[in-house]
Each structure stands twice: as C-alpha cells, then as structure tokens.
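Notes follow the structure.
A single protein chain has been omitted from the complex, and every remaining protein chain is retained in its original position.
Order of writing sets the labels: A and B. Residues in every chain begin at 1.
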Amino acid sequence: MGRYALRQLGVLLALLLVGSFVIFSVVELAPGDPISALLGNQPPSPERIAQLNAQYHLDQPFVARYFLWLGDAVRGDLGQSIVYQASVTALLAKALPISLMLILMAEFLIVVFGVVAAIVSARHKGAPDTVVALGSSLAVSVPVFVVAVLFSIVFGRVLGWFPTVGAGESPLDSLYHLFLPALAIAIGASALLARVGRSSLKDEMESPHVTTEVARGVPEGRVFRRHVLRNGLPPMLAVIALQVPALIAGTVVVEQAFNLGGAGTLLLAGVNAGDFALVQAIALIILFVTVTLGIAVDIAYGLLDPRVKVGGK
Amino acid sequence: MTALLEIADLRIQLPSSSRAVLLDGVSLTVDRGETLSLVGESGSGKSLTVRSVLGLLPERAKIAGEVLFEGRSIFGMSAEELRTVRRQDVAMIFQDPRASINPVRSIGDYLVEGLRTSRGLSKGEAAIEAEGWLRAVGLSSPAERLNQFPHEISGGMLQRVMIASAIGSGARLLLADEPTTALDVSIQAEIMGVLTQLQQSLGLAVVFVTHDIDLAIATSNRIDVMYAGRIVESRRAEDLHDAPWHPYSAALIGSRPLVSRRSTALRAIGGQPATADDSQGSCAFAPRCLYAIASCCDSAPEITAGSGGYVRCFRSGELRAELALAVDVPSEDLTEPESGRVVVEVRNLRKTFKMGRQGGVTVAVDDVSFTVDSGECLGIVGESGSGKTTLARLLLGIETPDSGSVMISGQPRGARPRSATQRRHWAAQLQVVFQDPYTSLDPRQTPTAAVDEILTVNSPGQSREWRTAQVDRLLASVGLEGAMRTALPSELSGGQRQRVAIAKALAASPQAIILDEAVSGLDVSIQAQVLNLLAELQRETQVTYLFISHDLAVIRQVAHRVIVMKDGKIVERGLTSRVLDSPQHDYTQRLVEAAPRPGWQPPQALGQA
Partner (left out) sequence: MKGSGRRVRPGILGWLSVVILVFAVGIAIFAPIIAPHEPTGGSILSQLEPPSSTHWLGTDIDGNDILSRLMHGARPSLLGPLLVVTLALLIGVPLALISAWKGGVFDQVIGRSLDLIFAFPTVLIAAIIILAIGRGITAAIIAVSIAYIPYTARITRAAALRERNKPYIIACEVQGLSTTRIFLHHLLPNLSRFLTAQATIAFGFALVDLAALSFVGIGILPPAPDWGVMVGDTTSLVQGSYTSIAAAAVCILAVVAAFTIIGNRLSEGTERR
C-alpha cells in the first residue's frame, strides 16, 4: 500500500507540474510581448510595468520564470488582479468559500438524488423503474444554465420564493440563497449518476453471485445491501469523480445566472478583462482540486475492490 | 413414504414470442441418499429444471406442474417458507465458482453468512464451523483461507468453498449445476471425489447436471437424458451406456471421443439441437434422428416404461438391439502418415512474462522443442497455465520468444510481422482456428465475403471468377451450403461459425493450421461433426495440424503424436496411443486417470488442495 500511495503521489505531482506549466505558458502564447499582453487595456504606467516584471520575473529565462511563479503561488502569493486592483489571494479568500459551499451543496443533492433513484429503480421493477429510466435519460441532457435561468425566473422572480441575486450574509442565509443554484447544477448530474447507478445495480442483481445468495436463503434486503449495493458502488464513485470538472463548470455558469460573486464570477471578470493573474490563479486551484480528487478516487477504488491489485497495474 | 423430491409434469414458458417454451413436461423423482444425473446438451433445459427446485425461475415465466420437496409444493410456499427450504433443506452449487461467489468479500465472510442464515449460528460459532467445513472439503490451511479473497485462490479451491457452504447448511438435497465444467480435468476428478465421498458419508441426495455422459454414469445412480426441454430417457446409470433405448442417448454416447480408445469415426449427429418451442406436437429429435419415421413428426411420443427406466420414443421396442450395436463404435488408432518433410520445427523455445511491478517472472514456455511433419497432426495437451496458448502465440508470431527458434518450412519466424508482404508470406505458412466461434469472426462479414477477402489479399493476381470458384469450393469443403454462405455470423450456430473459421484458415492455403481448443466450446454432437470434418480435410489436403486441447479424448481422436505440457515444459511425448495407453510421466498418468470414461470412478481419497 505504501508503495502504491507513493506512486500515486508521484503521478499527482507530475500532473500538477505539467498542468501548471500549461497554465503558465498562456502568457507566452498571447500575441505581442508579455508586458503588453499582461497590461491588457490599462495604461502602461512605469509602476505597473515594474510590478508585472516582479510578479512574472520577466528578466529571467522562460523555464526559470515558470518555477519562480510556481514557487510564489505555492507560498500563497498569487499576484495582483488588474480588474479588482487587489491581491488575488485576498479576492479568492472572499470568493472561494461561496463557490465551495455551492459545490458541496450541489454534490450533496447529486448523491442523494442519484443514489436514491438508482436504488428505487433497481429494487422496484415496473412503474418506478420506468419513471427513473425515462426521467433520468431526459434530465441528463438538461443544460445547467437553462435550468438556472428558468429557476431564477419561475421560483425567484415570478413566484418570489427564493432570492435571485447574491450569496447571502449569514451561513443560514447562504443555505437559502444557494439552494436554487445548487439544485440547478444537481439536476443533470444526478440524472447521469442515477443512470449509471441503475445499470450497475441491475448488472449486479443479475450476476451469478447474487443468485448464489438467494439460493442460500439470504433475505432479499440483506442480499441487496451486502452484495448488490456494495459491489455496484465503484461505477457510481467513478461517475461522481468524472463529474467534478463539469460540476465546476456548472458553478461558473450558475454563479453568473444568480450573480453570486464566487470564484466563477471572478474567473469570468478576469477573462473579460484579460486579467492573467486572476485567471491563472483560479486555473491552478481548479487543476489542484480535480487532479487530487481523481487520484483519491483511484485509491478509493482499490480499497473498495480487493481485486484491484494495490501496487500492480 | 414420499420421495425427497418430486417434479411432476413441469412446464415453463416465457411470455415472449421467441423460444417461449423452455420446459415441456418434465417429471422426475429423487429419493433420499440417491444421486440423479440430468444429462443433455446446451439448451436442453437441464439447468432450469434444477433451478426450479429452489424457485429460481425466469421473471414472468408461466409455470404449470408441480415441484414437491418432501411432499410440499415449492410453488405454493410463502416467501418465508421458500427461504427456509433454501436455507436448511436444499443447497445448490453452480458452474463457475469464480462468478458465483461475491468477489469483494472474503472466503470467511461467504461461509459465515451461509452458516448464519442456514443454522442461525453466532458469528463466532460460524467462524469456527467454517474452518471445520473447509477441512472437510479437503482445503489445506483452512484458517488462513478464511481471510483470503476469491481472486487469491484457484477455481478448484473456490468450488470446494462453495461445496463447504452447501453441505454446512445441513441440507438433505444438493443441486450441482455443472460444478466442474469450468475446471481442469484433474481438478474435476478431485472435486467429484470430494462430492461423492461427502454424499455417501452424509447420506445426501444429489441432482447432478452435466453434459458429460461418462461423468454422469460414473457418479450417479440414475440418469435422465434431456433433449429440448423434455426427459427422453430415464435409466439406471449402469444400464445406459451399453444399451441406450433412445436414439438421442445412443447418439450422445456414439458421438463423444474417448481417452481409452480411438473411434474409427465418431457418430456425429447431423443438424442443430432443437428447442422445446419449435418441436411442439412432434418428437423434438426427429429431424436429426437416423431412425425417424413419419409418425415421429406428427405427434410427441409418450412414455414407454421398461425394466429400470423409461423412454420417450415410438420405436424404442424395435430399436433396442440396433442402438446397442450403434454405441459399440469400432476403434482403430491412427497410423502415422508416411514420413513427409518437416513443416514446423521448434527448438529450445522459451518465453517469460513479467508479473506486476515487483519484477517477478513467470516462465510460460520453457525449453520446448518439437517437430511436425507434413500431413501430420500433433496434439498439444495441457491444463490451464501449461503454456500451450503462449506456445500457439509464439508459433503465430504474435509473441516474440526470449530465446530459441521457430522454423516453418525451413524459414525462421522473426518478430511480429508488420508489413503486408511479410504477413502474406506467413499467412501461406501457418493459419489458426480459435476456441470461441462467437468472437473469432468479424460480426459484419458473411462467410462468402470473409473467404473472398483472404483470397483477394493472398492471391492478388487472380480474377474475380477464379475467386468465386475458390470461395465456392472452400465453403463446400467445410459443409456450408445455401443461405448459410450469405448469413451474418450472428445468424449462424457455434458449429457453423467454426466451419467458417476453418474455411478461412484453408483459404490462405497454409502448410499448417493451429487449432487452438477449436472444438472446446461446442456441444458433443457438434464437436463430433467438426472433428470428423477436420480429419477428412487432412486426408484430402495433407495439411498439417497442431491441435491444442485440454481434452485428452479429443486429442486421442485427432492426433498422430502428442506432447504433454505442464508449467511450460514438455513432460512427455510420443505416439498418441502409446502416451495415453501407457503414460510414463506421473503428470500424464494423473491426467489420463482423471478423464471420465466407461468404468471410471472418481478418486476416493480426499485430495488436498
């Protein structure tokens, strides 16, 4: 196990290095010289140029610049944002909790809806199964932004049940403010989870080892819990992991639709203003989250299924 | 006293339109302590019959008739009563132990869960008992096994674990659904030994489902032969082999090869197995029966009872003598063909594979040398892990050897050929037919198109007319006629697909063909057709065969000479009749002794595994 974990850690570091390098190189790819690209449309004041020179170590060769930039980022110095005229770290300290809470709420709804629907569908053939099958196959294709806007119109503006702007002041207020946005994200994603879960549980129910348990007189509920659910879990876990990037994309969209002022809002503002520092910082954080989660799921897979040779493959 | 198990006129039908009738009036009884075998080919309904005893039926199936356990109707029971029967009275073991035991739970979990549900033991008691039952089925170091996972032990051991759980429940009836089909023959003998011994010491009744009539005769008191969802003959085991009453039983006996002697020609049954559905109101076997008369197709025969059994055949009375003669197949060993030139020469071949990242190495093929002459058939025999499949891949150039050489027609086989010219060159030397007829053909190609493509590639200069004539000749030579030639593989049966594969192999006009378990996936009656076809083709074309098989009886039927492989090495070689009649090496002796044949008994000592 130790060896395996070490190897995975190595992969993680390699992916982070390559990924961050790509993110960094964007400045180089931009047309014109880096300074004018970094300046965007702000006046080229000498202080600003000096600041950019320091931030991006423009006097150094390319590869050295990358490592200096990465070192700063690791130490928590993510540079200055042009649009907001503030340190990126400070901006993110305010915005990230909103996005994080939104993601966690959405993930909670996804898992609850998805897993419950899958179990209902697998255990109750006939009408419930048909409803889940049809409902999930349609809901899977429902775009987050369309749902977000429709929710905001119907439940926010027309019916007035939920706020349509802002992320709330207190934690409880946030829960209220973020409910519709989280639900908008969760609908399509939970439908996908329900579909995969449904077919995975059904496959398990038809597998010979489940027949063995039924033939030994093990009660149905126990067979389902110990043999169907337990064995059908890994594919669901894989879907949850694969959905993380889409979930983040959904957050960006929903933050825009409900004007939440999270990291997604910062990202869009950064893109529109050509604010390299801001976009790169958010990109780095997203990269870190998705890559780490991916590796964590790989390890969880190994723990769930003894056949996955820990240390092999 | 009521019988332990009685099945009365059981009919099972699916609501859908295709293949709706699965069982068509099955009746049987099993007494306490008795072993009954259900014998038949795939699709005969034997497996479904035993499953019905536990109420394991297809969803929405329409059921008529009765299954009575100790006089109580299984179908009339409440869910709780049925569960009690499953827990305490009737136990079942399945064909593929690896698929039939939850792979993510430990062996201990599996046994403890069974013991707790069947006997209401506490966790601690169950764990202690589990160890005892593992010892009873002959597993070494049972305490450690409890903590192992299914993928960490062999299939044979896993089947012992399933048996331990079954008998540990205290059941009086054991249903065994092809429990050894997925296992090597030497393991099969051990498992059957364990089963018969436990059955005798515990006084268990057993219903044993198998396609192997010799295995059935050796291990049971009575045999019910099934065909197309009906029992066509029910006999005492010792009576059936020499004097079958039903033409189908006779055909089953006459069509299977034996390890103890070689049949001059197998009595293959023509045509394809029927289903209960397409034979309503007639004898299902009539279309394939050598003795069928008009009335066989007009109505279904009723039971004719005789001493110690019954049969469903209109002509059973008049046919008895004829059938007894029919199963007495004359035997004759193959004579070595006139020594031709050497086609395949293998010298000191060695191939290793790295295992995992720890750098462990398995030797798949170890210092193997042999030659094969033109027109000869060399049998390559071994169990799983013997290296015979790797050997085939080395010969085909799919794998590259670590050392040693493969010469085909005097030319050294190098690395895997990449260029088209190289591939064409080797195609004319060596061809292959694989085991699984369902994946070895392109699902989008008809037989005609498949053969034509090979001709196009390998004989580029020839005209379209020439190719059409060749396609016609090749498909005719493997017995594919009419609509079969333009059917997609999905519309062909396993045996027909294997004929296509053989035609494709012949299309490149190779010096030699590797037959890699080429008949192992087929039912005996179809297997006999293909074996006879292969023998005929060899007589006509003098093509060389390398016949890889785990089945000694098949090897005896086709091979002039044989090499026996174990752990990558050749442990014995020689004329097939010599090797199989008087094996010299311990391992060959064990293999030969493990192969079921008339008069065979499973080893009685509890083998340790």
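Following the convention adopted for this analysis, contacts are C-beta pairs under 8 Å (C-beta built on N, C-alpha and C of every residue); 3 or more make two chains touch, one makes a residue touch a chain.
All values reported here derive from a predicted model rather than from experimental measurement.
Considering the complete complex, the chain that is not shown touches A, B. If you put the hidden chain back, the residue from B:Arg32, B:His151 or B:Arg423 that touches it is B:Arg423.
Within the set A:Val74, A:Ala90, A:Leu138 or A:Leu303, the residue that contacts the chain not displayed is A:Leu138. Note that of A:Leu13, A:Leu104, A:Ile153 or A:Leu303, the residue touching the chain absent from this view is A:Ile153.
Contact with the chain that does not appear here is found for just one residue of B:Ile454, B:Met484, B:Val562 or B:Ala595, B:Ile454. As for the chain not pictured, it touches chain A at residues 11, 15, 18-19, 22-23, 26-27, 29-31, 137-138, 140-146, 149-150, 152-153, 157, 245-246, 248-249, 252-253, 256-257, 264, 267-268, 270-272, 274, 276, 279, 282-283, 286-287, 290-291, 294. Hidden from this view is one chain, which touches chain B at 396, 398, 417-420, 423-428, 430-432, 434-436, 439-444, 446, 453-454, 457-458, 488, 490-491, 501, 504-505, 507-508.
Everything below uses one rule, namely that only the chains that are shown with their structure count from here on.
For chain A in complex with chain B, the residues that touch the partner chain are 125, 207-209, 211-219, 226-227, 230-231, 304-307, 309, 311-312.
Residues 54, 56, 59, 83-88, 91-92, 94, 96, 99-105, 113-114, 117-118, 149, 151, 162, 165, 169, 356-358 of chain B touch chain A in their complex.
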